[in-house]
Every structure is written in structure tokens, then in C-alpha cells.
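I'd like to ask you about the structure that follows.
Shown here: the complex without one of its protein chains, the others still in place.
Just so it is clear, A and B label the chains in written order, and each chain counts residues from 1 on its own.
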Amino acid sequence: MTLTPQKLVLRSILAGVVLLGVMAACVWIGSQDVSLADVLKGPGVEGSPNIQYIIFMQERLPRICLAAIVGAALACAGVVFQAILRNPLADPYILGVSSGAGLGSIVAVLFSGTVIYGRIAGHFSWIAEATGMSSLMIMAFVGAMLTVWLVWVIGRVTGRTHVTGLLLAGVVVNAFFSALIMFLLSIARARQLQSTMFWLMGHMMLPENPLMVWFSGGVVLLGIVCLLMLGNSLNILSFGSDDAQSLGVPVKRTCFLAFGCAALITSVAVSLSGLIGFVGLVVPHAVRLVVGPDHRLLIPLSAIAGASFLVVADTIARVIIAPAILPVGVITALVGGPFFLILLIRYTKNIQWGPA
Amino acid sequence: MSLIEFDKVSFGYEQTPILKDLTLSVQTNSFWAIIGPNGSGKSTFLSLLSGHIKPQQGVVCVDQQVVTTLNTSQRAQKISLVRQEFIPVFGYSVFETVMMARYVRQSKRLFENAADREAVRAALEATDTLNFAERPLGHLSGGERQRVFIARALAQETPILLLDEPTSHLDLKHQIKIFDLLKQMQIQQGKTILLVTHDINLAVQYCDRVLLLGSDEAFFEGPPEQVLDSGRVESIFGVQGYQGRIQEEKFFVPLGQFSKDRPE
Partner (left out) sequence: MPTLLLAVILCGCAKEPEPSQPQADTQMRIISMAPNLTEILFVLGVDDEIVGVTKYSTYPPQAKEITSIGTFWQPDIEAVLMCKPTLVLTLGFEQQTTLAHRLEKIGCETQSLDIESISGLYEALSVIGSKVNKSEQAQKLVSAIQNKQKELTDRYASSDKIKVLWVVQRQPLRVAGTKTFANELIEIAGGINAISDTINVYPPIGNEEFIGSMPDVIIEPSMDSEQIQTQKATAREFYQRFSVVPAVANDRIYVIDGDLASRLGPRLAEAMQKVADCLRPEGEE
């Protein structure tokens, strides 16, 4: 009938096992032939290093982990935004994250040569060195977080209800920032443009410092756990803030926490991987159609499903036109779109989106 | 000792005052009907009572405590609110929906316990909705859904129950069923019920007291018969009416331009 801790743990473990299986399978697939035997031979000696080992440890394994982290973050954030906004079509980028990250990254690429940027960036170069993240990544993160904060502030001031305010603010900010992005792109040199466009389509970049992968994973995990704790409140919030308030849910505080956590993990994901679409939109629905709308189950399982989805999508993106790579966002769109359509058709009888 | 006290409460938007110097006391275990034309302040009254909005003047007290000084959780333990039913965006089942009322009793717990499950089951039984506990809300009729929302308020286990026009769009059978249910809750569980409704006759049949709100800041409260006899219903609603009596029950019928019994 209702969720018990045992049910949650059991299903999470099951899903977790599937994820590990997917990761274990995909780690051996890539444009270069790397086999277990190769890796077990060890790193090799000074003069003749074991290439397969290096490719595996330095590039493949971290990349698979990164894909899992980004996928988990995006799917989980998607679930939360859909709950807060009571909108099945919400995705993690809806409230300014996409245009904020895009703007940040374009500023990083376009102005990286200029003096002013150099001076400002100079103050923060220790961050870049410590984290091993490129200025593109850092600016994307900063851009995303600042924009989300802006949307939150505007949303509080406008709109009769909190949710309407957020949505309106999100639309306005997105539109304005998109225009800014278009402007900057139009004055960019062709080469700089290509670089940004590719990243915007969703391309996972490994940070220089491998610790950053752990750190990002930790932040995302923390965010997901916080959101899980809010699971009950999110269930009730999806009935409307008036209802939620009379049932004793501290609406403003819950919204703020949920929004903040979801925005944080999305910004981390975007800074590592650009704007990968469909994961945050499709995975929550797919999981909801299977396990129901209870967020205490939806949040952890969507995270795991999102992780698996992106690991597979990234592997495909890197193999399909090898040795060249496709932006992973292309694969998620091509796969996610029809998949969603099929799910919707099969299960639509169980779902009602609005008043009959 | 009264459970709810309004002391010279005033509230309005911009230039339009809605309520002025409203003073009344609601006794424990009473069943009130709140009647009035649109815009007279019925929903505002409920919002003031539930602490959603703050009075511009005066004080609203529940259990000797000023409502606006209570936090969300404390308020939810004293007052539950039922509005017109709707289908939520995501497909929660009847059981899950009613279980949401237990949030305020769960404090920080993420999962419900046996006591919660029992309260929900009892509420579903009382509202005759146990049969479709597993069905999603979208699969029920309007009347059934409204009962589920009432069940949710029941499971919240609050002394005070507020309802905002829960029956306006339901058919006769379901309207009566819900009024019966509410009366039962008053009698068997000692609840204090305040119900905003358009249906004067049902209100008069079931309620102990009626609060009549006018479009200006006028208000009148008293036992139903007194309210009907006073002639205020006609003047406040701006209609002509006929009052009648069948043995115990009084009734009121508004007469329009084409009514056959309209006095010339």
C-alpha cells in the first residue's frame, strides 16, 4: 500500500545493482580496444608504458563515473522541478540554469583573451588550479547559480503565487539571457563559436584534477540525499501550496531548500557536461510510470536510472562515429524522444495530467 | 469557553474593505454555516481563521492563541481545510492522498507508522471511501473525490474543520451524503465545523449557527431560524423570497421575475 523503509532500500539496491552492471559493461566499450587482460598487466615501466592501462584508468573509468554523476544529478533535479512547479513538462533547465550556464561559458570563451577578464580571472586562478577545472566549467557553474538566484529573487517579488512567480521569472530571464547569448555568438569569431556550440550541445569534459570527480560526486550525492529527506513534503507540495500549507508543510522553506539543492546539483552537472537535454525530462517520467509518484521512491530511483541512461548514451556517443565523437546531448535527444513517446502511449491510461 | 474568537477583525484590499469589526465566538463542537453573496468575504473569513492572511485590525484566536503567532505546523494540528476537490497533477492514490494528512503528526519522520496507517483507514471508512483506496484520484467521480479530501481532513485529527463550498458542484445525493458525514463528525467525534456554502436550506437543516455576511461590511450571526426570520437574507442577497415550514424544517425559496408565487 504505502512505502516502507524496506521497500525503498530493496528497490534502491536492485536499481543500484543494475547501474553497476551497466557501468561495468560500458567501461569496456570505446573506440580503443581495452580488455581486462590489458588492464591487469599494470601501468608498465618508465620507458614503455601500458597504453591500455593508462587509457582505462585515466580516461575511461573517470568518464563513466562522471556520466553517472551527471545523469543522476539531472534526473533527480528534473523530478524536483516537476514537483515544485507542478508541471510534468518541467526540466532542470527551466528556471534559468541553461541560459545562465550558456552565458557564463560563452563569456569565458569569448573574453578569455582580454585584459579585464584576465585581471578578474587572475584573482580566482587559485580555484582553477585547485580544482583543475577549466575557466569554461567554472564560469558555467557561476553563471548557472547566479541566474537561478536571480530567478528566485524576481520570482518572490512578482506573481500572485510563488510558483507562478518563479515560472514567469524563469521565462523572462531565459529569454533575456538567450538574447544576450545570441548577440555574443554573432560577434564571435567562427572558431570560438564552434567550441561553444559543441559544449552547449552536451559534451562531458574531464577536469584535470581527478579529485574533482570525487568532489562533484560527493556534492551531487549530498544534494540527492537532502532531496530524499524532502520527499514527503514534495509529495504534498505537488497538490498546491495552499493545500500543502494547511497540511502543515512549511511551503516557503521547503521550496527554497528543494529549489536550492536541485539548482546546485544541476549547476554542477552543467559545469561538467554542458547542456545535456532529455535526461531531466524523460527519466523522471519513465521512473514515475513504473514506480508511481511517491517522491521518496522517485528521487533515488530516478537518480540511478538517470545515471544508467547517461552512461549508455555517452558510450554510444563515443563509439558510433569513432574515432570522432558526437556530443552526448545528440544521443540523449535521439533516444529520449521516441522512448518517451512509447512510454506515454503504453501507460497513458494510468495517468491523468489535469482535470478530466 | 469558546474555541474560536474573532475580536473586531477588519480586512480589505486597497480601497475595498471586506470585513469590518467582525466579532464572534465559536463554541467547541458546534457546526456553523457561513453564507453570503459572492465577494462578501466568506473565503476571506476562512483564510483569516486558518492563518493564511493577517487581519489588518483585530485579532483571531484559536484555543486562546492568536492564530498568526502559530507556525505552520501548529496551525495544521488545530485546523484542517477542505476546498473544492480537484485532480492533482501526479497520479496519487486515495490512500496516499489521505496519508498526506499525517505529515503534521510525523514530525521529521520520513515514513508512516502503524498509527498513521490506522488513522487513514479509519478516515476512509468513515467517509465510505475504503473500497477505492488503491485507485488514483483521477479515476473517481467528483463526489467520491470530495469525500476523499474530507477523509484527508479527518485523518489530520484536528479539532476544527473548515470547508469552502465542498458541495457546490455535486449532485443532490452526494450533497446530502456529505452533510450527513459532517454532522456525524460533529456528533461522534466532537469536531467543530465551519462550512462555507451557497445552499441555505441544507445549512439551515444541519447547522447550529449561521453567519451571514453582507457585501458591505455588515454581518449577522445567530441560530438558523433567527437568521431566516430576520428578513436579512432577502436584503443581503437582494432577492425576494418565500419562507416556509414543513413540521420541523424551515426552508427558504428565492422568487424571481418569472416565479409563479411572486407577490405582485
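The rule is short, and it goes like this: a contact is a pair of C-beta atoms (placed from the backbone, for glycine too) under 8 Å apart; a residue touches a chain by one contact, two chains touch by 3 or more.
Just so you know, these numbers come straight off a predicted model, no measurement behind them.
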{"item": "Displayed chains contacting the withheld chain", "value": "A"}
{"item": "Contact partner of the left-out chain, one of A:M205, A:L221, A:L257 or A:L344", "value": "A:M205"}
{"item": "Chain not shown: contacting residue from A:L10, A:A24 or A:I51", "value": "A:I51"}
{"item": "Residue among A:T4, A:S35, A:T164 or A:Q194 touching the omitted chain", "value": "A:Q194"}
{"item": "Those residues of subunit A which, in the complete complex, touch the missing chain", "value": "30-32, 49, 51, 54-55, 58-60, 63, 113, 134, 136, 186, 190-191, 194-195, 198-199, 203, 205-206, 208, 318, 321-325"}
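In this section, only the chains that are shown with their structure count from here on.
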{"item": "Where subunit A and subunit B are represented by their mean Cα positions, the distance between them in whole Å", "value": "45"}
{"item": "Contact set on subunit A toward subunit B in their complex", "value": "1-5, 83, 86-88, 228-229, 231-233, 235-236, 238-240, 242-243, 245-251, 288, 292-294, 296, 350-356"}
{"item": "Subunit A-facing residues of subunit B, complex", "value": "50, 52, 71-73, 75-77, 79-81, 83, 86-93, 95-97, 99-101, 103-104, 106, 110-112, 117, 133-134, 136, 138-139, 152, 156"}
